[in-house]
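With one protein chain withheld, the remaining protein chains of the complex are depicted in position.
Per-chain numbering from 1; labels A and B assigned in written order.
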Amino acid sequence: MSDTQTRRAQKTRRLIFSGVFLSITIGLLLPFQPEVTPSVGTKSMFSFIENIKPGSTILISFDHESASFPEMKPLAIAVVSHLLKRDVKIIAISLFPEGAGLGASLLRRLGEENKKTYGTDFVFLGFKPEPRATILGMGKSFSFVFPFDFYGTKTSDLPIMSADRYSDVVGVITIADGSYPSHWIEYGAAKYELIVLSALAASMVTSYDPYVTSGQLHSILGGLRGAAEYESLLNVDGGGSRAMLAQTAAHIFIVLILIVGNISYLRSRKKKV
Amino acid sequence: MRKFLPISVSFVFGVLMFALWFEDSESRSMLHFTLIDYWQIIFAFGLLVGVVSFISVASRKISRGEEPFYNGVLIFGALLMPTLAMIDGLQPNSYFQWMFENVQAPMQSSVFALLAFFVASAAFRGFRARNAQSIILLLVALIVIIGRAPMGEFVWGGFDELIQWIRDFPSTSAKRAVLIGIGLGSVTTSLRVIFGVERTYLGER
Partner (left out) sequence: MDITTTISALLTLAVFSFLYGDNPVYKFAERLLVGLAVGYALVINWQQTIIDRLYTPLFIDGRLALVVALVLGLLMFSRFKRSWAWLSGIPLAAMIGAGAGAALPAMLEARIFKQLSATVAVFHDASGAFEMFSAIVLLVGFVTTLGYFYFGVHRSNALAVSSKIGSYFLMIFFGATFGYTVMSRMSILIGRLDFLMRDWLGVIG
């Protein structure tokens, strides 16, 4: 590549970077929130939680890292808030070390906001290594895999831990940014008939569609848009809805550069011919 | 002995875990608990080995004079977290949790956020309508990007249904074939591991 070409490529790259930055910044600054229509996956997750009997217990697994937290946080807030509002008890774990730190503080904050008692209405058990072993072990006994909660309290001393195996919970919601929902499906659902639901990073949505159509995964709540859809159903602000204009602006910019890129490609091909 | 012992251990653990799959899911056998214990504890020690190795590599680099400042920062970070945890544990408002939430997590998500810029740059340079395959790729990507934009429904009301159909049928069909391919590969590899044919993890080629 000649010097001129390198300089031009660098200039184009900087233009694209500036375009991404500007489109999102403008989207965030404008005081307008586009309305979103809930998709099939969002409605399916919402109605599942809506139909849980108050007082039942559910398992939540924070299967994500802090890298994707800006996308996962609104999803987690939407789902956990709904469960707490419905008086569903939450036993939470994480299959990622970082998910433990993120899940612990998010659950505590939402628990306090909803005036729930730690140990009775919700608990955070923390992280254990090797996801398959954790899932298989929990099939026999939660308190065997997690003898202590994240803060070092003996789990057998916590009232919520009367739910000690998968048959005592209505299902698991995995809030994930990677491959861990497949472990819940392949080990939890296949061996213990556990109902698996997922709140996923948008990039993972298409990878899990085959499991939804086969009935192995109950529903997918996908990405920041999914969180915004859920917020509209639940009437809470978890950060999803207010990001929707910026999301639209970013998508418009990407469409534009795809079109410009292809026009310049077709023009250069014509020149060669 | 150096090969026989690990291969035997792998065989025993593999056969036992396979057999326990068919155990009644309500029973709570001691064997099941013991195997899960061993599996997780060994895994945890594996992570410790990784940490020790990480610190020793960084220290060696410092002693050789390779980027001593940056390698020092690496070791400082790795030792800082255990030190903070020793002060007041993992409690909600502990120093350890503060460092994680306000230093580590924001930096990590910022690194990941950089990808947004590079995805845009790659889309400009890589997504060219060169042949039938790339035209299909480009069209479907455009449908999803426009349709899933929150204001996409103003462009065309049918985007949601179209995207759902693409996801449920043509996209699922391809991913399902990939899933089954990986599944078959995993089954074969598992059998090779259990019966000692697959030994690459022992350093054999």
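Keep this in mind: a residue touches a chain if its C-beta (ideal position, glycine included) is under 8 Å from a C-beta of that chain, and two chains touch if they have at least 3 such contacts.
Note that the coordinates shown come from a computational prediction; the quantities given were computed from them, not determined experimentally.
Partners of the chain left out, restricted to shown chains and counted across the full complex, are A, B. The chain not shown here touches chain B at positions 2, 5-7, 9-19, 21-22, 30, 34-35, 37-49, 51-55, 70-71, 73-82, 85, 90, 96, 98-100, 102-104, 106-117, 119, 123, 132-134, 136-145, 148, 163, 165-184, 186-187, 189-191, 193-194, 201-203. Annotation for chain A: contacts to the undisplayed chain at residues 17, 20-21, 24-25, 27-29, 31, 67-71, 73, 97-98, 100-101, 126-130, 132-133, 136, 146-148, 150, 152, 185-187, 189-191, 201-207, 210, 213-216, 222-225, 239, 242-243, 246-247, 250-251, 254.
Operating definition for what follows: only the chains that are shown with their structure count from here on.
Those residues of chain B whose C-beta lies close enough to touch chain A in the complex are 21, 25-26, 28, 32-33, 36, 39-40, 43-44, 47, 89-92, 97, 100-101, 104-105, 108-109, 111-113, 116-117, 120-121, 123-125, 127-130, 138, 141-142, 145-146, 148-153, 160, 164, 167-168, 171-172, 175-176, 179.
Within the complex formed with chain B, the residues of chain A that make contact are 12-13, 16-17, 19-21, 34-37, 39-40, 65-70, 98, 101-102, 104-105, 108, 128-130, 133-134, 136-137, 139-141, 144-145, 150-152, 167, 191-193, 202, 205-207, 209-210, 213, 225, 228, 244-245, 247-248, 250-255, 257-258, 260-262, 265-266.
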